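Only a single protein chain was left out; the remaining protein chains are all shown in position.
After this line comes chain A, so read on.
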Amino acid sequence: MEETKFTPQTWPDRAEQATQEGKNKLVGIWIFICSDITLFASVFATYLSLRNKGPAGMEFSTQNLFELPLAFVMTMLLLTSSLTSVYAMYHMKNHNFKGVQLWMSITVLLGLGFLALEIYEFNHYVHIGFGYTQSAFSSAFFTLVGTHGLHVVIGLVWIVCLIVRNAKRGLNLYNAPKYYAASIFWHFIDVVWVFIFTVVYLMGVLG
C-alpha cells in the first residue's frame, strides 16, 4: 500500500474516520465500552451489596478505612490526564504529530502517578490487615477498584505502544483511529473512576 505523506493542509477533517478501518475501529471501541459498562455495573452492584460485610466482629468499615484527601489527589491526576489526552486529539486534528506525542506522553505520566498512588493505597490496606481474603467486603473492594486499576494499566500499555510504534512513522490515516480509540478508552476509564470516587470513597466516608 502506497503511503501518502500528509501536511496540515491535506490532512482530512475527522481523519480518524476517513477510512473504512477507522470507522470500524471507532464503532468497535464504543460497542466494547458498552459491554465494559455492564461489567463495571455488575462489580459495582456486588460491591454495594457486600460493603462493610465481613466475619463477625470485623473492625474494618468504609468510615475508618478510606481517606478522602488521597482519593481526591488520585481523582485530580486522572481527570487531568483525560484533559491532556484531549489536547493530544486537538493536535491530531491539526496534523501536529509532535503535539500528539507530547500530550499523550504527559497523559501516560499522569496515569502512572495515579497508578502509583493506587498501589500505595492497596499496600497500606494490606499492611493494616485488610487483605484480599480478609472478608467479603475486602474481596469486593479490591475487585472493584482493582478492575479499574487493571483498565488503567491496559490503557497505559496501549498508549505507550502507540507512542513507541508511531515515533518513526508519523501521523497517517492508519494510526489516527488508533490514537482516537485509545483516547476514548482513556476517557471511559476516567468516567468509571468518577463513579468509584462517588460510590466507594464519598459515600463510604460520608454516608
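Methods note: contacts are C-beta pairs under 8 Å (C-beta built on N, C-alpha and C of every residue); 3 or more make two chains touch, one makes a residue touch a chain; residues count from 1.
One rule holds in what follows: contacts and distances are computed from a predicted model.
Enquirer: Between "Xanthine dehydrogenase family protein molybdopterin-binding subunit", "Cytochrome c oxidase subunit 1", "Autoinducer 2 import system permease protein LsrD" or "Ion-translocating oxidoreductase complex subunit D", choose the name on the UniProt record of the chain that's been left out.
Expert: Per the UniProt record, that chain is "Cytochrome c oxidase subunit 1".
Enquirer: Touching the left-out chain: which of A:75, A:107, A:139 or A:183?
Expert: Among A:75, A:107, A:139 or A:183, only A:139 touches the chain that is not shown.
Enquirer: Footprint of the hidden chain on chain A, which residues?
Expert: Spelled out for chain A, the touching residues are 1, 20, 23-24, 27-28, 31-32, 34-36, 38-39, 42-43, 45-46, 49-50, 53-55, 58, 132-140, 143, 157-158, 161-162, 164-165, 169, 174.
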